[in-house]
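The complex appears here minus one protein chain, its other protein chains still in place.
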Amino acid sequence: MRYLPLTPDDRTAMLAKIGAGSVDELFADVPELARLDGPIHDLPAHASEMAVERHMAKLARRNLTAGDGPFFLGCGAYKHHVPATVDHIIQRGEYLTAYTPYQPEIAQGTLQMLFEFQTQVARLFGCDVANASMYDGSTACWEAITMAGRVTKRSRAVLSSGLHPHYVSVANTMAKFTGDTLVTATPELTAEPDTDALIDQIDDETSCVVVQYPDILGRIGDLSKLAEAAHAKKALLIAVVTEPVALGAIKAPGEMGADIVVGEGQSLGVGLQFGGPYVGLFACSQKLVRQMPGRLCGETVDAEGKRGYVLTLSTREQHIRREKATSNICTNSGLCALAFSIHMTLLGEKGLRQLAEINHALACKAADRLTQVPGVELVNGAFFNEFTVKLPAEARPVVRALADKGMLAGVSLGRLYPAEDALAGGLVVAVTETTTEDDIEQLAAALKEVLA
Amino acid sequence: MPRYFTEDHEWIDVDGDTATVGITEYAQSQLGDIVFVETPETGKQFSKGDEAAVVESVKAASDVYSPVSGTVTEANGELEDNPALVNDDPEGEGWFFKLNLADTGEFEGLMDEAKYKAFVDKL
């Protein structure tokens, strides 16, 4: 077996050193009833690299990929061009095959990268500090809600109807067990986000208001009023960003008063990967830092006074605080954070702004073109690179029919909100720099045909 | 002004119906460099043995228990900016909080200085 270096002679010599007659003796503690007579049945035997690659390639070919045709899916996962450099660097063994940097003297590469990542995320979100990543946006969102509970000592969270329904589901699942009260609502196909309705829900028991920016329908609203209203009741404002590229074009949530900003970092560096692994972003104001979940990297000096980095404020974490930890998170999403950070470094502020401009320009074109299709209406007032159109028919079968033509047309609201008839005509369309004008033209033509 | 000690290495100075609480020299030496102290809010009520404060070194977080019952009248605000006070002067400037005693007779089971010294020597 190519991954196992011990030879039969090695094994014999080692057993002799140990003083065991056979390897079975080393498993003597396993009770009789759990001992097996040989390799586990019903599973195949070992295979060559070539055979495994062939097997997997065959499965891979059975999927229609985002590069196979016009592609317009978003809703929390976006197709962006990831520079070749990103994948080259994250495949370096020194990053790929390292562990969590618990021995900082020989992990400065990972630690410095995390320090840079934290700074990039904090600046992008307009916050003071950021952590070294969470699993993904949805889990970061729930962690933010529990953190707001710890800070305010309250347990009623008001969730915007524009929050990604999977994120709402995750919070609902967890709240069932923690006893938190969640105020939730289903989105309506209106031009503006639900800011006013949220403000009405904030009371003296409210720990936080959670709002997605841009929201699930792609709408953008000013968060300042919401922040003021939350702060007036001593509640926190949590902003959720599922498309960080947007922040190259629009104001940062922190700038508008958000206390905690979490997000999904997949757009930069990570790729679609059928939903994971992604990278959760988590930032907040300085005064909340000790209530933050997850790993934090901090600057310090070594015994000779040289600048260096370590994991710090670890007493918040499970490996020290155990049942009193701020979270049970251990493994995070380090390599995806690296990919995010490299992509961001390649872009720089100039590149990020250009990228955002291109996304927005193409989305405007697509919105204009699609609304020329008879019966198709634009829902959004404002949007960045994703908007919702209302079709004159149920959107879900339309999406399936377009997929048969090799075109991935967007996310139907019927997929996300199957029980809501009022949303069945909604189609969320995402447009990025990878979209061509020809793609838009093809989609418009095919949509016209399917709707006719 | 009598000073008492607990088996959890808190000390308590009693002055009429007020008391000052901190951790002992032995405790700070076991913890190493203190990096953070979380003191209780004024007005908070504790029963004897309640978790009252948290003291953190780089690799450990320890709860500090209230040696007696009472209401917090003051916390040592200095510790927020300068947690090293607990290392430098644990039984003086590095005090944690002051209590208004609920019961001025509640000192059973607490040790005096000699008994505490004997207790620590056996550890």
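Chains here go by letter, A and B, matching the order in which they are written, and residues are numbered from 1 within each.
One rule holds in what follows: a residue touches a chain if its C-beta (ideal position, glycine included) is under 8 Å from a C-beta of that chain, and two chains touch if they have at least 3 such contacts.
Methods note: contacts and distances are computed from a predicted model.
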item	value
Choices "Aspartyl/glutamyl-tRNA(Asn/Gln) amidotransferase subunit C", "Inner-membrane translocator", "glycine dehydrogenase (aminomethyl-transferring)" or "Betaine/proline/choline family ABC transporter ATP-binding protein" - which one is the UniProt name of the chain not shown	"glycine dehydrogenase (aminomethyl-transferring)"
Among A:Arg150, A:Lys225 or A:Arg415, the residue in touch with the chain that has been omitted	A:Arg415
Where the unshown chain meets chain B, residue by residue	33, 35-36, 56, 58-59, 83-84
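Criterion: only the chains that are shown with their structure count from here on.
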item	value
Mean-CA-position distance for chain B and chain A (Å)	44
Residues on chain B engaged by chain A in the complex (per definition of touch)	35-36, 56-61
Residue numbers on chain A that touch chain B, as the complex places them	290, 314-315, 320-321, 324
